[in-house]
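Every protein chain except one is present and positioned as in the full complex.
Moving on, here comes subunit A:
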Amino acid sequence: MASAFVYAPAPESRAIVDIAPSYGLFIDGEFTEAADGKVFKTVSPSSEEVLSEIAQAGSEDVDRAVRAARKAFGTWSALPGSERAKYLFRIARIIQERSRELAVLETLDNGKPIKETRDADLPLVAAHFFYYAGWADKLDHAGFGANPRPLGVAGQVIPWNFPLLMLAWKIAPALATGNTVVLKPAETTPLSALFFADICRQAGLPRGVVNILPGYGDTGAALVAHPDVNKVAFTGSTAVGKEIARAVAGSHKKVTLELGGKGANIVFDDAPIDQAVEGIVNGIFFNQGQVCCAGSRLLVQESVQDELLDSLKRRLSTLRLGDPLDKNTDIGAINSAEQLSRITSLVAQGEAEGAERWSPACELPESGYWFAPTLFTNVTQAHTVARDEIFGPVLSVLTFRTPDEAVAKANNTPYGLSAGIWTEKGSRILAVANKLRAGVVWSNTFNKFDPTSPFGGYKESGFGREGGRHGLEGYLDV
């Protein structure tokens, strides 16, 4: 008779990455301590092991980094585009060469599965640098008129969910267009940005063109508020995005914000069910749902709800949660204790409001921050779990009867970052996509990214676009 096919542990070796016991700030091409000597620890969310001690940038360091970036701006922006491109191509190639090391590092510091860092994050990071390297000497032909000029010093603040990828989204277009940057990685995931600093040195990038300042929210606030910053780019929560918008109001700083979302994944009765199930799983459990464009609201046509939910539950039971370094792990750790407690409290609220909670049988590791994949059924538009961004592996299932109702419910949110449409009918895809107020609409797929494709939000999901030709605009004086 049949016996169980138990996958033996298949951990990726962490020997490939050498994490130093401490790291400084990266200013003007050098690693340096913080002026006030402050440090903080970064831990591995899957084990709570301390990985390293990191210098914490204060306002004095911000000033020093912005001055370094300002000093570098003159020569960097004066380089022919083809010369800047050489540096970017070099960086892209080094990232590819070091991709296994960086994937392991990112998995350790962030908690996401190695499968994702290896197959999604790192290939996209390199692709982003390659793509914008290609633009550097073609800016005259980007549709902004002849000889578009860079803005100057860009202050960039990135989140912890895709640490190195968000860095690439910020730094690649900034450098291609001739700006210099000061970037603040998130306090829970500073390591890959510091390794990137090393890559900049390896690539021979001129001093001061890229500066990395690890720190908390106050570091980011100081950077955004610095009078000599010309451009602010932020990816993160809508609440912080609003603060930034207020902080820069009235200044001449150009701003792009990429904020939260509550993406609707709409499944029509003629959808390819098995692939829709995969898309739903990918939409909400990719990176433990800690994705701004996650498909966190499943809108399913009522007539196929039971069939779809049966398939979905069966599929969730096959998800493998555990050691993020194991190559067979599908679901890794939640990034921080703070995020875990936010997810936990929103889920508790969902239950208190009467939504029905379901999770597959799933053993959680004893140490680290973990949350089982979770479904909420019997959810209506009035439920908190249907309105608030949870930023975790929690899917709210709502139903609709007609395409018009699907569109109305999908758009009935203060956010507007992503949406998905599942149907075998091409005309319906086009008709519905036209009515959705979301920056990206995926049809019969979800969470697909490409550097050539612009990404950004409607409404409280932010403004400005990153990626593609459009992504150049936020860094040019046009």
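Annotations for the structure displayed:
Methods note: a residue touches a chain if its C-beta (ideal position, glycine included) is under 8 Å from a C-beta of that chain, and two chains touch if they have at least 3 such contacts; residues count from 1.
Here is the rule we use: contacts and distances are computed from a predicted model.
The complex includes a chain that is not drawn, and of the options "Deoxyribose-phosphate aldolase", "Sulfonate transport system permease protein", "Cytochrome c domain-containing protein" or "Amino acid/amide ABC transporter membrane protein 2 (HAAT family)" the UniProt name matching it is "Deoxyribose-phosphate aldolase". Within the full complex, the residue among A:Ser22, A:Gln202, A:Gln275 or A:Ser367 touching the omitted chain is A:Gln275. Residue A:Lys327 is the one among A:Arg93, A:Lys327, A:Arg342 or A:Arg357 that touches the chain missing from this view.
Touching the chain that is not shown, out of A:Ser251, A:Asn378 or A:Asn444: A:Asn444 (per the contact rule at the top).
Interface with the hidden chain, as seen from subunit A, comprises residues 1-10, 115, 119, 270-275, 278-279, 318, 327-328, 424, 444-445.
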